[in-house]
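The complex appears here without one of its protein chains, the remainder shown in place.
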Amino acid sequence: MITLASDFGSPYPAAMKGVILQRTDCRLVDVAHDFPRQDVRAAAFWLRETLPYFPSATHLVVVDPGVGTDRNALVVRAGEHALVGPDNGVLLPAARRLAGDADLEYYVIDERRLEPVEPAGAQRSATADSTDPEDATAGPASNTFHGRDVFAPAAAAVHDTALETLGDLEWLSPLEDEPIDLVLPRASLTGERATGEVLVVDDFGNVVTNVPGEFLDGREQIVTNGESVPVGETFAAVPTGERLATVGSHGYVELDVNQERGDEAFDLAAGDRVVLETTAPADCGSDLSDGE
Amino acid sequence: MITLASDFGSPYPAAMKGVILQRTDCRLVDVAHDFPRQDVRAAAFWLRETLPYFPSATHLVVVDPGVGTDRNALVVRAGEHALVGPDNGVLLPAARRLAGDADLEYYVIDERRLEPVEPAGAQRSATADSTDPEDATAGPASNTFHGRDVFAPAAAAVHDTALETLGDLEWLSPLEDEPIDLVLPRASLTGERATGEVLVVDDFGNVVTNVPGEFLDGREQIVTNGESVPVGETFAAVPTGERLATVGSHGYVELDVNQERGDEAFDLAAGDRVVLETTAPADCGSDLSDGE
Partner (left out) sequence: MITLASDFGSPYPAAMKGVILQRTDCRLVDVAHDFPRQDVRAAAFWLRETLPYFPSATHLVVVDPGVGTDRNALVVRAGEHALVGPDNGVLLPAARRLAGDADLEYYVIDERRLEPVEPAGAQRSATADSTDPEDATAGPASNTFHGRDVFAPAAAAVHDTALETLGDLEWLSPLEDEPIDLVLPRASLTGERATGEVLVVDDFGNVVTNVPGEFLDGREQIVTNGESVPVGETFAAVPTGERLATVGSHGYVELDVNQERGDEAFDLAAGDRVVLETTAPADCGSDLSDGE
């Protein structure tokens, strides 16, 4: 099984699928192709929250603002899983969740030694002096679409290789430096106060913070931005259109609205700072409002 | 085969797919994950219009504004098909279309008896006193994501069970009350006049009413909202950009525009009242306009 995740939109993922199916016969499962463009941190979060639900698989990940530069292309073995993608931090939170730090191996892809991608018609259309757009065609190694030309063929080959023998593949070599890491920001907790930030806003508009859900244990109200918000076990704990704090499906405190968008009601976006308190501050609601 | 339908957007459906593939090896087919948010009626319509084209399958449906409340989680056997989803009416129009009322069975899921969903890394990250976001993780039973934690594992198990033995599954019990029903609204027809409403607007902007297509039989013009509109067998019966009434692929009267959006041209949205007449009313066009 190969899963695919990218910020490509459509239809570029189809070219990756074609390349894979040209080389191996395996199940393909889309994780998402609408990750926020070039947003390595958001993709890293979603992969960490999604891939652990899959059985053993090869995970192809292409969120790659540095495509065509000398950033490394990686294969990461994470326990019974393999991840294939750029060395920009996007793979590591998921890899650590899948396997723990003790069971990770990092390999660098030598793209010159991969079997080149050759689309049908590439030879026919390679007449250089033509101005017929039928005749223009990318060579086998594009500088801007490594998803199709490097990562897809690498994922197909990894899928066909036993994970314990990855090191035998001639186009892989052990990564000598540390991989680029991307540690998702940690919340600061004291007994009565959590200072964190918004990790992502999901498609429902739920505001996922990095404050661990246990912060809400035994509490019926919290204060954020000077305003009191009820704590509920699920969205429907409050009437439609009302705000609440809850422990979301990722295990973090979420700021949500029952059947409506929490990001709009709380005026929060990914990266924004969030302060949660268990008792209301006196006389400072408007100051906090200005400060957010 | 398991089909998946939800209002989840992306990437939550991938977690459901991972859970299913962790448990069973079967074909997965997406019906849609962009149903209008929390809109049980729209989802019920689209499922009724889509699922009957599939061969025998398990259909996983999650449009669930009451997630986490005490609403029942259902498995419905509909002839050679099974549907898995919340007891809020979303399943019934499709179930009746698939099998007729005489061949339906309703079961309630006891979610505490399902094998829990355990993502990779759940044990490692369960240290409660950490503030490391790597260490937060949902327990096996989220209150807000039953698609992943209840309906996906139930669908996988139903897929692996012969439909005639569903009643033997220990985590299913017969539904004692009637399921919550959601009857799509009926149009009122007299010879010359149909009063109905807009069931949905599709992605092309076609306005699908609940007036049966036979209302247009033998007619060349109809009047709606005081204006005369030609009846055509297909979009191209009128020039590009022109309005028409036609019998759409669902069998209902649609108000469309050739190659453009009917909802904008007719100023109609889901739920709006629609009156269709076969002769133009005298002197009341503007009144009708005001009233729509």
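A and B are the chain letters, set down in written order, and residue numbers restart from 1 in every chain.
Here is the rule we go by: contacts are C-beta pairs under 8 Å (C-beta built on N, C-alpha and C of every residue); 3 or more make two chains touch, one makes a residue touch a chain.
Predicted model, so just to flag it, every value in this text is computed and none were measured.
Annotation: of B:26, B:163, B:189 or B:270, B:189 touches the absent chain (contact as defined above).
Checked against the full complex, the one of B:8, B:46, B:145 or B:266 touching the unshown chain is B:46. If you put the hidden chain back, the residue from B:23, B:77, B:96 or B:146 that touches it is B:96. Counting the whole complex, the residues of subunit B in touch with the unshown chain are 1, 3, 5, 27, 29-35, 46, 49-55, 79, 81, 93, 96-100, 183-189, 199, 202-204, 210, 212-214, 233-237, 240, 246-252, 254, 259.
Within subunit A, the residues in touch with the undisplayed chain are 8-12, 14-15, 17-19, 21-22, 28, 37-38, 65-69, 117, 119-122, 124-125, 128, 130-139, 142-145, 148-149.
The rule is short, and it goes like this: only the chains that are shown with their structure count from here on.
The distance from the centre of subunit A to the centre of subunit B, each centre being the mean of the chain's C-alpha atoms, comes to 29 Å.
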